[in-house]
Structures are given as structure tokens and as C-alpha cells.
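Shown here: the complex without one of its protein chains, the others still in place.
Note that the chains take the letters A and B in the order they are written out, and that residue 1 is the start of every chain.
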Amino acid sequence: MEIKELLQKIKSISKKEINIMEFCGTHTHEIFRYGIRQILPENVHLLSGPGCPVCVTAEEDIDYIIALSEEYNLGIITFGDLVNVPGSLGSLNHLRAKGKEIKVIYSPLEALNIAKENPNKKYLLVGIGFETTAPNLAYTLIKAKEENIKNLYFLSLHKLTPPAMKAILDMGEIKLDGIIGPGHVSTIIGRTGWKEVFEAYRIPFVIMGFKPEEIIRGIYHLIKIIEEGEPKLLNTYEKSVKEEGNKYALETMYKIFKKGPANWRGLGVIENSGLLLKEEFEEFDVRKIYPLKIEKKPEKNNFCRCGEVLRGVLKPTDCPLFGKACTPENPKGPCMVSSEGTCSAYYLYGGE
Amino acid sequence: MEDMILLSHGSGGESTRKLIEEEILKYFGNELLNELYDSSIFETSGRLALTTDSFVISPIFFNGGDIGKLSIYGTINDLSVMGAKPLYLSVGFIIEEGLTLREFREILKSMKLASEECGVKIITGDTKVVEKGKGDKIFINTSGLGIIEEGMDWRGREIKEQDVVIINGGIGEHGLCIMLQRLGIKTDAEVKSDLAPLNSLTLPLLKISSGIKFMRDPTRGGVAGVLNEIAQKYNVEIEVNEESLPIKSWVKSASEILGIDPLYSANEGKVVIIADKKEEEKIMNFLKAHPLGKDAKVIGEVKGKGRRVYLRTRIGTRRILDPLKRDLLPRIC
Partner (left out) sequence: MCLGVPLRIVEVKEGNIAIADMGGSTLEISTIFTPEVKVGDYVLVHAGFSISILSNEEAEEIISALGELER
């Protein structure tokens, strides 16, 4: 169905004032890039949830990486966006300015080459990302073990999406009528990966792709389900998302990782929401090899309200720092740093 | 061990003299430079343009060029887009100890070919060498002097509603090519920087059309950056049409993989032109017939007074196209 037709159908069926939330940084970005909010009816409110893995990285984790690098002279290998996220004293970029090596990679397998090509240096590979990315890092560690690489260590900052969704729904700060399911996390965990959340909360849930046509079509289906009053868990991204997801990726992920607590910026510590290294891969676990206690710094109040933005309670434009003290060149929090962050998207695309 | 540039080469003594006479003059030599006076003296008159640029790109050799070629074309382009015919260049090298002589010669050769192609002479220069770790292989500064002939100075022509925005070809190529190379992603010959000298394009164009109101080469910050500069400087609202943007398919794929919009990616062989709508056909005909303008497109228009740039998306909605506020990746120019 063409976009025009879909929009007409949406207009004709959408009566209620509803809040729908997306949980994927790429959805946040694409919705802004194509100005999708402008063409939806006014009674439909699109909220952005904690869908950007970089944005939900706790300040302490950045501080920890910096402390590890300085104390043990480790080079850092990670994905691009993490490099600009501010910790309490600075970002990984500041490490680079102090002469420490920071290597940005596209594929985590690159880390193996970097380690092999520089046998006299030690590196910390920081694993960041949700279920879409974690299997890639898991496989990288399997290869590292196979190839007997001794100068590469790993820190998992990986988090799982369903627990975050549950936390937001439990907090009940906003009345959520429907959920836009992340297309690529779903490619890994399948439609079944959401069954638990769906059954527990009976909230209309539609998995959708990322092209504007796919998003609008998905939103149409979501609105239809909401208006009909019978909650459903629907997959409209069948071309990539199978019922059971990608079993190879899931198997690999759980070969290396086990579930454990994780510290989410804006949400606090959530049980079973993070991926930790299993004992069999302890040799790579930087927390075990290079133990480091960092004193929990007293909450430095820099007035950052990313937490509320991530929970969908505060619009970036309503944050007092937005566009003034907090800009992409001088971000006060991760929502403004990451290219997928809500504040960054609002800033870049004019929040219209 | 391969021959290398050492600290002594920059000390001003015998080694420096040898480097200049046996290497640099061999490639750049001309009657002015060969004298090796502290300043080179010449006479000229007319409206002159002077520009300078420093080049710190890494990697120094990339698909489609190298830092040497870039240092020549980059400065030529800064003159060309202002309507100035390039005359003379100065070249300053800051070399990190350890750069191989082979690499240095390759860069010199590249610069020689580039300057000959553009009809410019390098008439003065300087060479310094810094200790290992205090530089990154080589940094180059070039300054360029050009002369603006009658009718070629587009400054002062008012930008108005309905003026068109034109670009001479595909966007985002240089920036994305460098990023792919930096991330170690292997590419085909087709993936290369769009590095090219624009003087043979902009100067004749200014001669045939007096309706050109603004020209700039969209390097760092990309096309989005330049359009925002125009909007702010002249208080106009510009709307870009997403569907009309010329983008090569490898650029599109790379931009999706890396998450970087081609509108923000650097270009080194492109010029953004604002022109009177009445001149559109004439300008497009000229560009399409030129080797550097085959893929030229009208990509937008000036909507009237304002301060911002908007994008009309391919689904018909309109959104703001703000300038990029941070480095996509450091040192791509």
C-alpha cells in the first residue's frame, strides 16, 4: 500500500488520543529524518524510548573505562559513538588527547587484527549494543580464544531490550498505548522474543522495519490494533524477522554471555537486563584480570535530564539545557552525543 | 633500511640544501623558485585573490589521490570558486622524521603534475622536519594567489527568491572514501575521492553567465554545511530536494553502513552554485558538457528571506537540514 493511502486510512481510523513509543535508535533517527511526526494525526503522539545503546550507558561505565586505560595502559577499541559520551570527568576523546590509543572500528572482528598486529600492546574491546550487536562481539571472543590472542580484553556493556521495556511500563510515568518494536533486535530474538513482555502487559506491539514506508505501514497496523481494543503482537517486518529470530546468533550470544544486572542511564540498575561474560571466557574479562575499584563519585549535578528523556517523560525541547548548555559540540549527556540519541535527533532535525 | 627524511634535513644546513636542490627543485623548479631567494618577486596588477589552506589528511595516500595533489587542487579550488585565475602558489612542508624519501618523492611528483595541469607555478616554499611522534608523516600548507578579471567577481550580486541551487556532480565521495579506508574496509577502484581542480569549470562558467551569485566548494561539513553558511550570511531560506541529489550507489551503500549522511560528507571536486533561475538552462548545459559536470543537478532553490535550510524528503515531508555540529571523523581534509 502506498504512503498516501496508508495516511488516509490512518486518518480515518484514528480517533483516540494515544501514546506510542519506539525503542530503537534507528527508528528515532529515521522518524525524524523523514518528518513522520508531521504527517501523523495530532492525536497520535510518538515518543522515543531508551533505544540507543550508547545513550543508556551509565556515566560510571565511562569513568571506569578511562580509569582502566590510564591505570593499566590499555588501548581502547570500540564503536564510534561511545567515544564522545561524557563521563563525570570527560569522554574517551579526552583519553586520546592524553596520548592513549582509541581505535574506532566498524566490525568487532577488526579488534582481532589490531591485537595481532600489535603484540606488544594491550587492548580493551568495549562491547556495546543490544541484541543486534552482542552476537557479533560474542563470536569475536570465540575467535579470540581459538586464535589464542593474549593481548585483548573485553568489557561488556551489552544490554537487553525487553527488560528496559518492562521497566518503563512498570514505572507507569506515561500511559503507553502501543509499542513500535525494534526491527533489528527482533531479527535476532524473533517475534517470540517479545512474548513475555506482551503477555505480561497485554500492550499492542508491532515490529516494523526502517524505511519510511515500512514505519508508516507499521504505525497504521498499530493504530488499528489499538482502536480495535484487542492487543496483538504483530510482525510487519517479515522479510527480516522470523518467528524464532536468528537461532545461530542467539546460540552464539548465550554461549559467551549470561544474563545479569546492568546499570541503565535514566533507569538505574535492572536485574537480568545485561549480558556478562561466562566463566569459560574469564581470561578476557577485564573486570577479573584488571580489578579496579573506582569510588562512586558523589552525584555531580550537571542538571542533565537524559534519564527523563529516555523514559519518554520529557521532550528534549522541554529540557532547560537543550540547545543552550547542552549541544552536540558540548553535550551534557549521552542523548545529545549519539547520532541515534533523541536529543541529538531533535537538535539535528529541528524537532519538528 | 629505506632512505628517510631525518631531522637534519630540516636544520637549514647541508642536508636541507641537498633536499631542496636535489629533490624539491627537481620537481617544482622554475625561474622564480630556482633563485631560492627569501622572497620571490614578481609584478602583476589587477584585482588579486589570496588564499591559504593546511592539509593534515590521514591516510596521506588514498584512492583518487594523495595529500600532495589535495594540497594543490584544494587551494586552486578556493581561488577558482571566487572567479580568480590561479597564478602562483607557495608550499610549506612540515615533515615528521622517518617519512621515507620514496613517499616524499611520490608526493612531490603528484604536486608537480597537479600544478602543471592547472597552469600554476610554485614560486616559494619552506621545509621543516619535526621529531618522530610530533607530526603525522607530513603536513602541507599551500597559499595561492590568483587574478580576477573583469566581470568574474560574483560578489555583491543579490541572492533572491527562486534562485536555483546547483551542484556539478555526486556528493559525499571524498569524505566517505577516506572513512572507508580509515576503517580498513577494502574497496574497488570505483570507490575514490572526487578530488579534482575546478578552474577549468568555474572560470569559463563565470564568463558565460553573469547570473551566478555565489560559489563555494563543499569540503568539511559537506553540502549541508555550505548551504547553511549561505542561509546565515545572506538571510535566505533554502530548500533542498532530496530526490534530486546526485549520489553514486557506492556512496549510498557506504553511507548506510557507516551511518553518515552524504550531505555532511566532504567533497574535493565539487562546487555549490547559486544562480538566477533564468540562467539555469545555460549553466546546466555548460556543466553537462564538461568532464567535471556530467552529473550536475539542480538540487534546490532559494525560497525567500529566512535563515535556515530545509530538506524536502522523498516522501514529501519537509524537515530542517542543520549544519553538522561535530566531526564525523577527524582529519579528512
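Observations, loosely collected:
Basically, contacts are C-beta pairs under 8 Å (C-beta built on N, C-alpha and C of every residue); 3 or more make two chains touch, one makes a residue touch a chain.
Values in this document were obtained by computation on a predicted structure and should not be read as measured data.
Checked against the hidden chain, the listed residues A:C24, A:I76, A:I270 or A:L348 yield one contact partner: A:C24. Checked against the hidden chain, the listed residues B:G125, B:P246, B:G269 or B:G300 yield one contact partner: B:P246. Which of A:S48, A:S69, A:T133 or A:S156 touches the hidden chain is settled by the complete complex: it is A:T133. Here one chain is not drawn; of B:E2, B:E150 or B:D188, the residue touching it is B:D188. Looking at A:S69, A:S91, A:T187 or A:N263, the residue that reaches the missing chain in the full complex is A:T187. In the full complex, subunit A contacts the hidden chain through residues 24-26, 52-54, 79-81, 106-110, 129-130, 132-133, 135-136, 139, 182-184, 187-188, 210, 239-242, 246, 248-249, 252, 338-340.
Residues of subunit B that touch the chain left out of view are 180, 185-188, 190-191, 246-250, 252-254, 256-257, 259, 295.
The criterion applied here is as follows: only the chains that are shown with their structure count from here on.
Centre to centre, using the average C-alpha position, subunit A and subunit B are separated by 37 Å. Remark: subunit B residues 183-185, 257-259, 308, 313-315, 317-320, 322, 325-326, 329 touch subunit A in the complex. Those residues of subunit A that touch subunit B in the complex are listed here as 3, 32-36, 38-39, 80, 84, 104-106, 110, 113, 212-213, 327-329, 339, 347-350, 352.
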